[in-house]
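Starting off with a structure, shown below.
One protein chain omitted, others in place.
Here is chain A:
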Amino acid sequence: MSILSRLLPPGRRHALPLILFMAVGFAAPLFAVIAYSFVPARTFDLWADWSFDNYLEVFNSTSYIAFGWSLGLAAATVLILALVCYPVAFGLARVFGKWATLITLLFTLPLFVSENVRLYGWIMVFIKNGVLLGTLKSLFGWEPDSIVFTPELTLLGMVYVYLPFMLFPMTLGVSMVPQQTRDAAYDLGASRWQVFREVDLPLSMPGIVIGFLLTFVLAVGAIAEAKVLGGQRIIPIANDIEVAFTYAQNWPLGSALAVLLMLLVGFLVLIVLRRFDLDTILGRR
């Protein structure tokens, strides 16, 4: 057997194109961002003196406000979506029958329209003299205060945009619960609440956890909702990163913010995965 064959058995050899593709397309940009976070502020030379100055600048600034908004809104989005999506997921998996496909399609359709267009649509609905307030005014003479450009509407926009990312994994999770198990629980005298708490919820947990993680990771990087619906009355961390990379042309600072966000989100995801081991709840070990 040649040395090459020993070093690169067929499995590895055939995986090589994919490994190279992932290294160039996925790992390289990530490492570039990490490397930039250590170079002097407002420079582009990767081989300049590396330091933690950009991180110190972040810690000495008020960036915690932006981190707080992003994490807080993402957490609130996940919680609201969990409450909204579980009944819908249950319906899609167990109740709606032949209508489930049509309803799934209705939830999917908005994904074919640009997120910005959909958010501007909400502006037209909620803005003063818009679809909602204008109608209330003309029909009932009632002029409530506008709610656009508020944190609340930002949250509504995030719930709306990320709903499919919670709903579909959750539906998959709910549909994984065997009907026989539920029937057995009822036969043994379990109440509906007991069946939900001791059968449905634990067995659908893989879908729920995946939905939580997917939604949280996407929502923590959200920027369009705060820009369009929130009128930047709140500044999420993604906005600070964008300003650093554009108007400020401070790529190192933007990179440090991005790395910190990745670490923070990675840490939180790890905590969840330690609590809910997906392999275990999927029954693989």
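Everything below uses one rule, namely that contacts are C-beta pairs under 8 Å (C-beta built on N, C-alpha and C of every residue); 3 or more make two chains touch, one makes a residue touch a chain; residues count from 1.
What we mean here is this: contacts and distances are computed from a predicted model.
Its UniProt record calls the unshown chain "Spermidine/putrescine transport system substrate-binding protein", which is the correct pick from "Spermidine/putrescine transport system substrate-binding protein", "Xanthine dehydrogenase small subunit", "Glutamyl-tRNA(Gln) amidotransferase subunit A" or "LPS kinase".
For the chain missing from the display, the contacting residue among A:8, A:100 or A:123 is A:123, taking the whole complex into account. Contact with the chain that does not appear here is found for just one residue of A:43, A:108 or A:191, A:43. For chain A, the residues touching the absent chain in the complete assembly are 24-25, 28-33, 35-36, 42-47, 61-63, 65-66, 69, 120, 123-124, 127-130, 146, 148-149, 227-228, 231-235, 240, 243, 246-250.
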